[in-house]
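Of the protein chains in this complex, one is absent; all others appear in place.
Labels for the chains are A, B and C, by order of writing; each one numbers its residues from 1.
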Amino acid sequence: MRFGQLTYDLAHLLGGAVLLMSFVLLYQRRIGAVINAFAMQGTLLALAAAWQAHAQHAPGLYLTALLAFGAKGVLIPIALHRMVRELNLHRTVETALGIGPSMIAGVGLVGLAILAVLPATEGVRALAREDIALALSVVLLGMLMMITRRNAISQVIGLLSLENGLILAAIGVTGMPLVVELSTAALVLMVAMVAGVITFQIRERLDTVDTGSLEEHRGERR
Amino acid sequence: MPLQWVIVFFAWAGAVVLAAMPNQRHATVVNAAVSAGMFLLAVALMALPFEQHGWTRTDVLNMPFVLVSTFVGLTTAVFSAATLEQEGFDHWRSRAYHAAYQIFMGAQTLALLADNLGVMWVAIEIATLATVSMVAVHRTPAAFEAAWKFFILCGVGIALALFGTIVLYLAAQPLLTEETGLSWTALMAVAARCDPATLNLAFAFLLLGYGTKAGLVPLHSWLPDAHAEGPVPISAVLSGLLLNAAMLAVLRAKSIVGANPEAVTPGPFLLAFGLASVLLAALALWRRRDARRFFAWSSIEHMGIAAFAFGLGGPAANLAGLLHLIGHALVKSAVFFGVGRAAQLKGSQKIADIGGLVATHPALGWGLAVAILAIAGMPPFVIFASEFRLFSVAAAELPWLAITLALGMVTALAALITVLQALCFGVPTPDSGGALNGWREVASAVPVWLHLLVAVGLGIAMPLGLATMLATAAQVIG
Amino acid sequence: MLTALALLVGLLAALGAVAVPLAGRPSGARLVFGATALAGLGLVAGGVAGLLDGPSALNLPFGPPWGPARLALDPLSAWFLLPLGLSVGCAGLFAFGGAHGPVAPRELAPWPVFVAGMVLTILAADGFTLLLGFEAMSVASWALVAHDHAQAENRRAARMYLGFAGFGGLCLVLAFGVLAGGAGDVAFAALRDTPPEGARAAAVLALVLAGAGSKAGIAPLHVWLPLAHPAAPSHVSAVMSGAMTKVALYVLARFAFDLMGPAQPFWLGAPLIALGAASAVIGALRANLEEDTKVLLACSTIENIGLIAMGLGLALAFRGADLPALAALAAAAALLHTLNHAVFKTLLFLVAGEVLHGALSRRLDRLGGLIHRMPVTAWAALAGVAAAASLPPLSGFASEWLLLQALLAAWRVGDIAFQMGVAAATALAALAAALAAAAMVRFWGLVFLGRSRTPRAAGAEESTGAAQYALLLPAGLTVLLGLLPGVMLDLAEPALRLMVGSTAPQAGWFAIGAAEGGARYWPVPVALLVAGAVGLAVWVVRRRAPAGVVVGPAWDCGFITAPPHFPFGDPAGQPSAAGFGQPLRRMLGAGLLGAHERVTMPAPGETRAAVLQAGFADPVLSALEGPVPRWRDAVAAQAERLRGLSIRQCLGLTFGAVVLMLALLAWLGAH
């Protein structure tokens, strides 16, 4: 694959779109919009996976694409929407770092990701380099979202978006063995996490299961 | 099916059986029996020639850990059988606990035996999921809190590790075939020719990812609470086994990066993490009021020491690190048995509520006292040997870092002594129930002393075969 | 012989294990103590044999995971077996005599292990084995210090003790590491092949001083001694003071004179001399102020360890300045004082134990007049006291004479700064010796002379049998060693040759000499001279004076007569422990130990009594229990802020680590 080829361009485009959606996630102020943006990102990821399956002639990746679409494009967003509705959560995103600064930090992280990948010699194929830079950016933005947003839902979505970055990296590498298994396993982890959020009915933040009981146990300060 | 997989699936089959067993008493026995079976299988595996086989491999590096891990698994199961009634489980939770225990043991063993880094990652993920559920099993707010923190932080950690794994493959991809891909053996073979910059990136993420699981500062925040809130046996296996598996994963990554002369030297990173862990833990130990959290912090310190040893590199320091991991697994689980049992007797795990154990419960009190001495690096236990080796190498190669490390260790030692005397000496605090009848009382103390005995044996009279294995392994890590 | 000694170590360790079930039996304790007493005898035999025979080495069939444990017996280690054996033998005998019925296992089981650890340290021929023995000795003695753990002060002592032990062990490991220089081979034979130079040598010495010094009680790492000794059972304190500190000095000597090689500069001895002098003065001064018999004796141990350290430092300096004969003189002083101190300090601690047993107190202010109730103990103690006060012709004087001779010759090293420093050290050594004499007078006078200060002291009972022999034996040895130091120096000759490559000036069996043709000390003629003079006085007095005495009441110095409920007189009418120490507390204590006195006078007309508050504090101990923990807690409190983080903030830490790592990689890639 080289520049100018359709395979490459489309893969690159889809990867870029996933990254763009990460920025959209950071930009949104309302929970509902965040969930929708995440669904969009999941769908784009599924598309990227499907395209890679086609390009690499790896039928297993179709399964990954299907799972990604099913879980992240449809089911998890629906579950989160329901949760927001039923628990009557705040509809706005509370930020620890404002939207503007988050965006700037995000751009900085993308720059960092590129700088970190840059030293890779030309021996590694360009696609892989670009691909890894994109995926790394998505991962970092996901983490950024986790630590700069106060709402539980936003934080979970940050984690899920981080995981999207992983899958993006995995599908981009030609011949990656076990890619389906790994992506599935990662998905299981994420689903378990979402299930945890929903079961524990975590309303405000991931920190808080029941704020009242914490002081005695965790702090050990008397 | 090769024996490696037999062990893993033996445990998982045991998990299925245990999940279906309604009678808690029977389940404890079956649990111990399954663990005994695993231990025997691990011994049998030692007898077979070491080889790579599919996704798994047996080599000098992982077999000592498999042996120790199944041994600790067995003694923990025995301790668990003796004291489980103290945890006050209903039969559902008992089922969940036992099933999770065996799922964890299977996954843990698989993580150690895995040759394929992807399989290793999956195994560690399963182990994490199993332990999260075990930490939460008491369903108190604190337990939920601890489990949740554990879950989130380690979830992110292993996500990072997966990213590292993928990048690692990317680095080696032009040189690998689909069949051998992600195999550690194959990666080691081509490591020297891989793209160094990509390798660096991979190492960074593997170190941070598995380092989170190993509890290295600043990725450690989950560890103290997770160790303190689950049932007692879980603290023992978390500290004794899971940390080792994570550290072994770091070592596997380090050996690959280390094999490439153009990539970054992995040593300084490990040194930095190790030193940070020791220093922070040494200070944090002074602020603890909860006995189990105290020893959880001590685990952070010891992982830091091991990381420091591996960071130093070279056969001598690596041997020290391996010995330290093994010694820590044995001794720290003994400490958790002791302190957990004491907490059951006193009805509280606050240090202030436990006191004078040697006067009222000599076997337990002295066992705990000796175990804490052992964890503090007193002879003739294996941790003494490993710390001796580590410091005698470090003093010559990195004197200032060695002195800084020593400063941290002295601070930690003083804290350990203070707590040892607070728990074991002085005027006994009143018991609040928690007595065990007949054989259970004995069976709850035997694991402590057994571990200490083994630790002494490894410290000053290690079987030649094992010593040779570890020495070879120390050279493999590089 | 070495094989037999190695077996002895094994047997002692096994005895420790067997002692747990034995402790419950009536005769179990006697068996264990008797066996250790015999082991002490064996150690002395082993030491003498090792000095007479050549060196031998032995590789054990087990050891650390990377090689065998190595043992060796050479003259230096053989010499240190002598104080160890004598101390252990006497202490074992004392405990044997004092044991009636079952003893708590925690008091019995660590005892043989303690002894085994010390022997192993001395026999070790590689770093690991040495540390194994060293730390085993520390841990076992810690258990003994903590045996009466219901008392908070004992727990504090045990904590401090074990902390110092761990610190010391760590320093020694680092010293071995620096010495081995990365090769990681810590066998002594390999270490000797690569002697350190310059900064490395200084680093090794500093680490050894911190490591072995903290165990030996060299200032400023001496503070655990006065805490730990009173907490341990008497026979254990005797061995801790008499033998264990010597084992630490052995480690020091082994490093400085053997492993570091002979080609070291003279200034390497300077820190030893300086710290030795400081220990000597601090120890002796504290011995004058402490009010507990065992604490007093422990402080006196600090003083004597300081003197021995000075001897070692001088030997090091002389060797570096290529003055072998003087080096041998200083080393001889150190070795001889090691042996002498081991014997008389063991004796004195056993006396303190006997007094504790008989009069049920260690406090000077609760004793008194015991010479009437415990005459054998008193006279045996007097031998030890006189030796500790370095009075001729007892053993302490002989070795301190040698030390002073070495100090007086130290100007020959040449360097003007060294000369000035050593002149000051000479003054300090003399000060310490005289302070020790004052402390010993205070000890013996307050315990055995005067009137009983409590009814319990008045009703004290003396042990008979083995416990008494355990006092008489070292008392006799103190006299014998004092009269025949020449014999001991002859015996020490191979050890001196190993240390400094030369032998002490030969002066025959009945004398010791400063140098060829220099001053001599002849103990036996001196003893005869004094005896003759006393005999003359007796003869003259007998001839001229009437026999017999008139007995009357003691003059009450103007105090009112004691009321009838004070059958032994008014205790306040006798000098108290604090009162006896007052002159020195005012003269020296204020400067060195922060001693203070405050008088609170009631206003005129008030009926309140005037109060005199006096006290002192060892500055090192105050620092260890004051500012150091405060700094530690302050830093820990800062570190603890990490712990108050929420999960999100913890993730922030992870995130920060990732970003930092990536930035680092990017930077590394760019460069």
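Note that contacts are C-beta pairs under 8 Å (C-beta built on N, C-alpha and C of every residue); 3 or more make two chains touch, one makes a residue touch a chain.
Everything below uses one rule, namely that contacts and distances are computed from a predicted model.
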Identity of the absent chain, which is to be given by its UniProt protein name, from "Formate hydrogenlyase", "Acyl-CoA dehydrogenase family protein", "Branched-chain amino acid transport system permease protein" or "Cytochrome c oxidase subunit I": "Formate hydrogenlyase"
For the chain not depicted, the shown chains it touches: C
Selected from C:Val44, C:Ala274, C:Ala437 or C:Val500 as touching the chain missing from the view: C:Ala437
Option touching the unshown chain, where C:Ala57, C:Ala104, C:Ala263 or C:Leu529 are the choices: C:Leu529
Per the touch definition above, residue among C:Arg25, C:Arg192, C:His372 or C:Arg630 touching the missing chain: C:His372
Option from C:Ala537, C:Val611, C:Val628 or C:Ala663 whose C-beta touches the chain left out: C:Ala537
Touch criterion as defined above, residue of C:Ala4, C:Ala104, C:Met587 or C:Val628 at the omitted chain: C:Met587
Chain C residues touching the omitted chain (full complex): 368-369, 371-372, 386, 389-392, 397, 401, 404-405, 407-409, 411-412, 414-416, 419-420, 423-424, 426-431, 433-435, 437-438, 440-442, 444-446, 449-451, 514-515, 518-522, 525-526, 529-538, 541, 544-546, 548-557, 559, 569, 573-575, 579-584, 586-588
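By definition in this document, only the chains that are shown with their structure count from here on.
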Distance between the centres, which are taken as Cα means, of chain C and chain B, whole angstrom: 42
Computed distance of Cα centres, chain C from chain A, in Å: 67
Interface hub residues of chain A, defined as touching at least two other chains: 116, 118-119, 136, 143, 146, 206
For chain B, residues contacting two or more additional chains: 148, 152, 156, 160, 197, 200-201, 287
For the chain B and chain C complex, residues of the former touching the latter: 148-149, 152-153, 156-157, 160, 197, 200-201, 204-205, 207-208, 212, 218-219, 221-222, 224, 264, 269, 280, 283-284, 286-287, 316, 319, 323, 356, 358-359, 362, 366, 373, 376-380, 382, 384-385, 387-389, 391-397, 399, 402-403, 406, 409-411, 413-414, 417-418, 421, 425-427, 458-462, 466-467, 470-471
Chain A-facing residues of chain C, complex: 643-644, 646-649, 651-652, 654-655, 658-659, 662-663, 665-666, 668-670
Chain B contact footprint on chain C (complex, rising order): 62-66, 69, 105-106, 127-128, 131-132, 135-136, 138-139, 146, 149-150, 152, 155, 158-159, 162-163, 166-167, 170-171, 173-178, 180-184, 186, 203, 207, 632-633, 635-637, 639-640, 642-643, 645, 647, 650-651, 653-654, 656-658, 661-662, 665, 668-669
